[in-house]
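What follows is subunit A.
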Amino acid sequence: MNAQTLPGAAGNGASPDAEPILAVENLSASYGAVRALDNVSLAVPAQGLCAVLGANGAGKTTLLRTLTGLHRASSGRVLLEGEDITRLPTEKVITRGLAHVPEGGGVIVELTVEENLRLGGLWRSDRRSSTTFDEVMDLFPPLVERRTKTASTLSGGERQMLAIGRALMGRPRVLLLDEPSLGLAPLVTKQIFTLLRDLRDRIGLTVVLVEQNAAGALSVTEHGYVLNQGSVAAEGPSDGLLADDRTRHAYLGF
Partner candidate 1 sequence: MNYFITLTLNGLASGAAYAALALSLVIIYQATRLVNFAQPALALLSVYTAYTVTQLTGSYWLGFAAALTTGLLVGAFVERVIVRPIARTSQLNAIIVTLGLLLVVQGAVGMIWGNEQHGFRYAFSYVGRFSPADVFSLVAVGVVALLLFGLYRFTPLGLRMRAAAFHPEAARLSGVKVGLMLTAGWGIASLIGALAGMLAGPPFISPNVFDVVFVFGITAAVVGGLDNPFGAVIGGLLIGLGMSYVSGFVGPELATLTALAIVVIVLSVRPDGILSRPTARKV
Partner candidate 2 sequence: MTSPTTEREERSTTSGAGAEPPRTPRTSRWGSLPLPARHLLLAALGLAAVTGLLFATGDLTALRIAAIGYTMLAIAGLQLLVGGSGQVSLGHGAFMMIGAYTMALLILHQPMLPLAANLGIIVVVSIVAGVAVGAATARLHGPYLAGATLILAVGLPGLTHRYHEVFGGSNGLNIRTAGAPPFLDGLLSTSEWRALVVWTTVVIGLAVLATISAGRLGRRMRALRDDETAAAMAGIPVGKTKVVAFVIASTAGGLAGGLQAYVLGTVTPSSFTLVLSLTLLAALVLGGIGSLWGALWASVAIVYLEIWARDLARAMDMSRNAENNLPVVFFGIVLILILRFWPLGVHGALQSLRARLRARSSSS
């Protein structure tokens, strides 16, 4: 796993006190009459690893979908590096440096592994996209031999890798992941969590990890938010949340 040269925020080491790279201010969203997000605010520091936890239906997925414009915000703002991206269409949001791996990965099973990866970098019209491709391939050795096979032949863990790889092809500053551990064996989940931490350390990626697997997610992240019925019920340093029995029992169920 040699990803030193993978671009992104490399060399842009912001101090922890600086303005957050991703700021969510009083974001609300609804499905018809049902309010799915209610005045949610988050602040994710550059190169931070941040977990968003909560039970089924707490609004975690809606939060990510609203951040990347897949779902319309009814009020509030999303700021990426200080720029308001709340009303941008998804395909524009992506080009601002915010990548989103949806639940299940969103791998296009009809396309080959290579086509899936290339798709992620198409919008970058620069010449270096082939170097990015090699770098991403280096990150995921299992994908190399499957390069020309359709993605439908991949296992769950490999699909998740492919999905993350495709997101990295766009050289994002911030990566949003929706339940990457869903349906994966504990060992594979652990590999993926470790990979996220690696990416942060090596290329300065900021990661927002939505998880139901709260214990796993808190053990890999630095900061955590707990959503309950669409609003932030608790937040704090991950080890603090992990140690706080009340929060754990009330919202995280372990």
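A quick word on the picks: all candidates are chains of the complex that A comes from, given by their letters.
Heads up, the rule we're going with is that a contact is a pair of C-beta atoms (placed from the backbone, for glycine too) under 8 Å apart; a residue touches a chain by one contact, two chains touch by 3 or more; residues count from 1.
Bear in mind that the values here come from a model prediction, so they are computed numbers and not experimental data.
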item: Neighbour of subunit A by the touch rule, complex-wide, chosen among 1 or 2; value: 1
item: Footprint of candidate 1 on subunit A - complex, ascending; value: 68, 70, 89-91, 94-95, 99-102, 104-111, 115, 118-120, 122-123, 152, 159, 166-167, 170
